[in-house]
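Here the complex is missing a single protein chain, while all its other protein chains stay put.
Showing chain A:
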Amino acid sequence: MTRPVWEEPPSVAGQVAKGSMLTAVVLVVLVPLWVALVTSLSSRETINAAGGLVLVPRGIDVSAYRIIFSGGQISQALWVSVLVTVAGSAVSLLVTVLAAYGLSRPGSVGHRGLLFLFLLTFLVHPGLVPSYLVVTGVGLKDSLWALILPSALNVFNFVVVRAFFQNLPTELFDSARVDGAGEFRILWRIVLPLSKAVVAVVGLFYAVGYWNVWFSALLYIDDNEKFPIQRVLQTFILAGQTPQTSGTAVGTALPPTLAIKMAVVVVTVAPIAAVYPFVQRHFTRGVILGAVKG
């Protein structure tokens, strides 16, 4: 971008104010992440010398990570979360894309009624108690499906994908239909390859939602073998309980609890921080398009 000719040059004071404000905002986000990372990689001596959390790294000690990945409750919870995230995102994307395509053509049989059924969910909310009674009533208590099925279709994501499909040029489908291609084939062969951006964004939204699932687990999962990582993080850090780790560390000095805690924080953040920059450039297009058209 270049400054348009009619715009007055920026004042020094304004530039300084803007620069320091943005620096402060960036630091406020990044410092907690940095402290967690550095502390998780610190040895007992470094942590003791710092009096707790560590700001400046002195050497790297990965024993905290060795502990949490070597079996025990945290490894188990990470597996559960990976499973729920992968299976949940797959189910959600499938259901959302199918419904969005199925309702993308005004005038098809049942279009108005079905679309109304989908959109009315924005206005009418069921509330916690009846939802709880239904989910437990259909036998999902202590099943990982309880973390997936009730929220598998997010109607906002449905609206985003549907708006994207409706913006594709119709000539594409018409010619395929003349050639005798069925709807499933058109969706798979023509529509989806053109919709990678929106599928990526919506897929990220779903995946993050499943990775972050906490309250559903509090409601529906009592068996701590099936706890997802957020639930363990909460009992471990916020409620102050110590998770069981495997016995492999017997005989060696255990890394400090603080380092283990921060290592759990880091592995909870890591998948999100790793995936999201790749999808970020599509945010504005995907999100706004859906919002405006919906």
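We adopt the following convention: contacts are C-beta pairs under 8 Å (C-beta built on N, C-alpha and C of every residue); 3 or more make two chains touch, one makes a residue touch a chain; residues count from 1.
One rule holds in what follows: contacts and distances are computed from a predicted model.
K.L.:
There's a gap in the complex where one chain should be. From "DMSO reductase", "Phosphoserine phosphatase RsbU", "Polysaccharide ABC transporter ATP-binding protein" or "4Fe-4S ferredoxin-type domain-containing protein", what does UniProt name that chain?
P.N.:
"Polysaccharide ABC transporter ATP-binding protein"
K.L.:
When the complex is taken as a whole, what residues of chain A touch the one chain not shown?
P.N.:
1-4, 6-8, 18, 21-22, 25-26, 28-33, 35-36, 50-53, 55, 94-96, 98-99, 101-103, 105, 107-110, 114, 117-118, 121, 123-138, 149-153, 155, 158, 182-184, 187, 208, 211-215, 218-219, 230, 233-234, 237-239, 262, 265, 268-269, 272-273, 276-277, 280, 283-284, 287-288, 291
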